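The other protein chains are all here in position, but one chain of the complex has been omitted.
Our next item is chain A:
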Amino acid sequence: MEPILTISNLTKKFGYLTAVKELSFTINKGNVYGILGPNGSGKSTTLGIVLNVVNKTSGDFKWFDGNTTTHHALKKVGAIIERPNFYPYMTATQNLKLVCKIKGVDYSKIDEKLEIVGLLERKNSKFSTYSLGMKQRLAIASALLNDPEILILDEPTNGLDPQGIHQIREIIKQIAAKGTTILLASHLLDEVEKVCSHVVVLRKGEKLYSGRVDEMISSHGFFELKCNNQDTLVKLLQNNSVFGKIKVQDTLVTAFLNEPMKSDDFNKFLFENGIILTHLVQRKESLEEQFLQLTDKN
């Protein structure tokens, strides 16, 4: 696997506050990464450091094989930080031309990328006349201009309406499908769950987890059950070592698995013990539940 970004023991202090503490992780080519963490957990600061706008206090990071300077590496990176920043008095095309000049990209890319984000008809309107959703899409077009090896998105759907969020998400999925590496920082967990294969979880500047999304918590999922004779069911489950915690909430019984079990086997087992279910769902914890467990535990 080809590394794109390697971060080792990165630390950033703002006065007394340590925003990022001894952070290490690696971004490999072709995966979609999410950086998760509550507000103020150091996501944006970390991205700011690797993007050359925030100075690190200690530690190190290297782009690609480590032989390119950050300044040159950034020409192969596309990034959007928080809000779309452009010159309000320039049109979309003029703004993108400026980015082309900085990155050393041919102007012919401009229309191509505006097409992807659906702004081609409005390319000669001034940036100041754009809605927030359009601004954010222009920012994505700008980040894509150089056909980047990695696309970094920091809270790309922040402040957008549902349509805007949906549009941005569709665009991200399209880009990911083409094999571009993506690093997505967000506190919206369903967003990360929908597009990311790997995840880094931060809290107060420290790494809690990094790895595949589905391996984040070693759990075998749980069953959600309903039946007419609840007490018998609960008793039966409690006496079985396959199940750990049993949760009862009104008529809904939630049984957590200690080891893998298929739903058809489980159904058969209950039927043989004289229990007929009216409701059976097998689920794994959502990323949100996993995330909350992970951040609460420590």
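Just so we're on the same page, contacts are C-beta pairs under 8 Å (C-beta built on N, C-alpha and C of every residue); 3 or more make two chains touch, one makes a residue touch a chain; residues count from 1.
Note that contacts and distances are computed from a predicted model.
Undergrad: Can you tell which of "4Fe-4S dicluster domain-containing protein", "Phosphoribosylformylglycinamidine synthase subunit PurL", "ABC-2 family transporter" or "NADH-quinone oxidoreductase subunit M" UniProt lists for the chain that's not drawn?
TA: The missing chain's protein name, per its UniProt entry, is "ABC-2 family transporter".
Undergrad: Quick one: which of A:K101, A:H166, A:K194 or A:K245 touches the chain that's been left out?
TA: Once the missing chain is taken into account, the touching residue is A:K101.
Undergrad: For the chain left out of this view, which of A:I4, A:L74 or A:A92 touches it?
TA: In the complete complex, the chain left out is touched by residue A:L74.
Undergrad: Considering the whole complex, not just the chains shown, which residues of chain A touch the missing one?
TA: 14, 48, 51-55, 71-72, 74-75, 77, 79, 81, 83, 85-90, 94, 97-99, 101-104, 142
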